[in-house]
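One protein chain is absent from this view; the other protein chains keep their places.
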Amino acid sequence: MDFGTVAATWLGAFFTLCILSFLYKDNPFFRFAESVFAGVSMGYYIGNTFGQTFVPNLVHPLFTPPAGTPREWILVIPLLLGFLLYTRYIKKVAWVSRFSLAIYVGYYTGVNMMQKLQGEVLPQSADTILSFWRAGTFTNVGEWISLLVVVVGVLSVLVYFFFSAEHKGAIGGVSRLGIWFLMVSFGAAFGYTIMGRISILIGRVIFLINQWLGIGNGGVA
Amino acid sequence: MRKHPFPEVSVAAVLLLLAPGYALAQASEEITWGLRMENFAALILFVVFSGVVMTFIRLARGGRDLYIRRIAGLNAVEEAIGRATELGKKVLYVPGIMSIDEVQTLASLAVLKHVAKHTAQYGTPLEVPNKDPLTYAAARETVKEAYLEAGRPDLFNEEVVNYVTYDQFAYTAAVSGKMVREKPAANFLVGSFYAESLLLAEAGQSTGAIQIAGTAEVAQLPFFVTTCDYTLIGEELYAASAYLSREPVMLGSIKGQDIVKFILLCWIVLGILIFTFIGNTAMRDWLLPH
Amino acid sequence: MDMMERLMNLDRRWLYLLVGLAAVIPILAPLNLPVNVSRPVQDLFDRVESLEPGEIIMVSFDYGPSTGPENDPMGDAIILHALARDLRVVVIALYPLGGVTEAREELERCVGDLDPPNGQIASERFPDKVYGRDFIYFGYKDGGLAAMRLMSDNMHEVFPADFYGTPLDEYELGREVQGYDNVAFVMSLATGIIGEWWANLVNAQFGTPVAVGCTAVSAPKYFAYYRAGQMFALLAGLKGAAEYEFLVSQKYPQLAQITDSFIYNAGKGWDVQSVVYSIITLFIIIGNVAFIVERRRQKRGM
Partner (left out) sequence: MYKKQFPLLLAFLGGAIPIISFFITTPGDRLKVTTDTLQDWMLIIAGAALLLGVVNLFQINLRKISTRAKGWPNALWLLLSLVIAATFGLADAFGTSVFGIWGGDVAFQWIQDAAFKPLQATMFSLLAFYVASAAFRAFRVRNVEAGILLAAALIIMLGVNPYAVKVLPFLPDATNWIMNIPNAAAQRGIIIGAALGAASFSLRILLGIERSYLGLQKGE
């Protein structure tokens, strides 16, 4: 192994242990790692933004177009909008910096609103319109109960979210049921997610044992 | 909303935004004016939804009294700030890790405005660390304005709303460290969160802070519900600013949204009945792309 | 403070210590906790056993490093099993973030180091197996669904060359695989949605048998596909991987020569997961017992 790889492994192990030490308590090693982490990650994203966004989407088409293709002058507009963000440092024209924020928010609000209605409300509602009279349903009680649970669950949770009615009487009862469904979901999802988290930890342990201490033929990169 | 006083400004804006792009767009020859039929159901939903919501906004403006049920997490906001004030400790407000292209972030900023106004009134220190730079820019405007409205612009400085880093976990490390070191009396975790939800909430919990969370990310809700004192679940987050501001116009939109929810509920129930007893799937199929 | 109260408010660091030990110890000294082989896993094993020597299977690496602990051992087990059965293996990668390195690392872990462009094509670990004839690595292709659709009968358009840049036609196995018709089944090792695509698209439209090795977190979703018959087998998380690994090692003890050098395998991961889960479960129960006792006592005190 070359020096670069060895050094990277040792540094990686050092940082791994620094972060893990936070579990015991806050300490200078963690604080050091935290600062380096913030700095390095920021530097990484600066490089990444230039490499992945500015160079291909702005610099190449506007400033250095490949031979034979015209300059895309229209990109002056987003460039300008980007610059406008910085007018906030000049008191007199600081209000102009809102322009870029407004367009950005407006555009995505429009996109997201459609996405929520088309991609979430409609299909999720459609999936809830089930038939209790499917062939074989009544012979298979388990299936029938499952259908019932789905429908009751969706509807009661929706009722829980009604804001204009007080949670009293019938609505109170149904929304209480809705809360119970939420609790089943939260408990189950919590218990289930632990598995994924454990495998992340295993990844770190193998890094330390295999790559750093050099024991065994590793697995997880 | 009032009428825009500058029609010429509107025209200018359209030209600035749309015209050059529109003119340069590569035209494909087959397509002409028309409706996108695959989105027709969404169009109807959009029209009904906007119509109902705007009607209720109008009614509310006309002075109709609108009732909204209690939302425990939101009643606790002032209690949390009050406790921070008593203890002389800071309030930490985390607006999620996403940019302002995410509606949850915008909903969070609306709550932030309310929180910032109160902390400014009481002179309680507030800190808003950010992961996304645009959210940072917007949060800064929001807090600055809130301080101004509370009559304490003197309390605002560049450290109240600050920027940490663009990486999810580096941000989490920095904020967790801050929680443990500075022990804020109240932590707000409101907005769009991913895997860091539990890291932040558990670090905050270990310091004994009052924690109020809110998100619509279904996968993260279990972690907030188990580690925070109050959690705004999904739709409650979006209703928060209306609830906190108590402005009739806002409450009107919540009312309108409830009506649409009710229509949808009836549609689902009717659809199930028809499907079950007549075997007709029209009501379901209609909701899907045509 | 009495014991019950102390238990209820136990310093969380004790729990951290236990979780940490539970993650380290089984890796160094396997506990070999029992695995009960479940139906969806047995299905995969039986299918591989039922194939004739020389038939081709396709293994798609559709995950990245973060789920390596779950997916890596599945990749190892299926490749080792296939080669031990004298099946031929085509490896591809469709996951954009790191699938390409995962596939290469797991392949080399099983067959030994490779460098086909420079002539190192014989497997160190399977003496009679050769790159390009018995196994091959096509590399990574982006575009997910589109690529999968095109692969059905235009494999060489999707992968004009193998991972090392050699045109597929220069290898016997490369020439032979023109589309899904040439493979007995596809095994997708998936983090997220790509495994669902294999079922929805490739199985549904082209009738290619599909098996999936998924992460535990996405298992319930995949289980529904398995029940609907859209995939003939399913390895779910570390548990599924450990079961399959167990079946393979039982049937082919000679593979131990290779697998003994692995510091990590699904069995160890399963040990870690089981122990951590047991610790957490135990603590939840202890916490509740303490809580209930304490509450009773308070009530009586009043």
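In order of appearance the chains are A, B and C, and numbering begins at 1 in each one.
Keep this in mind: a residue touches a chain if its C-beta (ideal position, glycine included) is under 8 Å from a C-beta of that chain, and two chains touch if they have at least 3 such contacts.
If you're wondering where the values come from, they're calculated on a predicted model, not measured in any experiment.
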Subject >> Shown chains that the omitted chain touches within the full complex >> reply: A, B, C
**OP:** Specify the residue from the set B:260, B:274 or B:288 that touches the hidden chain.
**Re:** B:260
Original post:
Which listed residue (B:170, B:189, B:209 or B:283) would be found touching the missing chain in the intact complex?
Top reply: B:170
**OP:** Can you list, in ascending order, the chain A residues touching the missing chain?
**Re:** 4, 7-8, 11-13, 15-16, 19-20, 22-23, 31-51, 53-55, 57-58, 74-75, 77-79, 81-83, 85-86, 89, 95, 98-114, 116-118, 120-121, 124-125, 127-128, 146, 149-158, 160-161, 178-195, 197-198, 200-201, 203-204, 207
**OP:** Could you list which residues of chain C touch the chain missing from the display?
**Re:** 10, 12, 15-16, 18-20, 23, 33-36, 38, 66, 216, 219-221, 223-224, 239, 273-274, 276-281, 283-284, 287-288, 291-292
**OP:** Quickly run down the residues of chain B that touch the omitted chain.
**Re:** 1, 4-6, 9-10, 13-14, 17-18, 21-22, 24-29, 31-36, 39, 42-43, 46, 49-50, 53-54, 57, 99-101, 103-104, 106-107, 109-110, 112-113, 130, 133-134, 136-138, 140-142, 144-146, 149, 158-159, 162-167, 169-170, 172-173, 195, 198-199, 201-202, 205, 216, 218, 221, 223, 225-227, 233-239, 241, 245, 247, 249-250, 253-254, 256-257, 260-261, 264
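Here is the rule we go by: only the chains that are shown with their structure count from here on.
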**OP:** Going chain by chain, each one touching the next, work out the least steps from chain A to chain C.
**Re:** 1
Subject >> Central chain (distance from its CA mean to the mean of all protein CA atoms) >> reply: A
Original post:
Can you give the whole-Å distance between the Cα centres of chain A and chain C?
Top reply: 24
Subject >> Whole-Å gap between the CA centroids of chain A and chain B >> reply: 16
Original post:
Which parts of chain B, given as residue numbers and ranges, touch two or more other chains?
Top reply: none
Subject >> Two or more partner chains touched - positions in chain A >> reply: 193
Subject >> Interface residues, chain A side, partner chain B - complex >> reply: 19, 22, 25-26, 30-31, 33-34, 37-42, 44-45, 74, 77, 85, 88, 97-98, 101, 103-105, 107-109, 111-114, 116-118, 121-123, 125-126, 128-133, 151, 154-155, 158-159, 161-167, 182, 185-187, 189-190, 193
**OP:** Give every residue of chain A touching chain C within the complex, in rising order.
**Re:** 20, 23-24, 192-196, 198-203, 205-206, 209-210, 215-221
**OP:** Give every residue of chain B touching chain A within the complex, in rising order.
**Re:** 16-17, 20-21, 24, 39, 41-42, 45-46, 49, 66-69, 71, 100-103, 106, 134, 137-138, 141, 164-167, 169-171, 173-174, 176-177, 180-181, 219, 221-223, 225-226, 233-236, 239, 243, 254-255, 258, 261-262, 264-265, 267-269, 271-272, 275-277, 279, 281, 283-285, 287-289
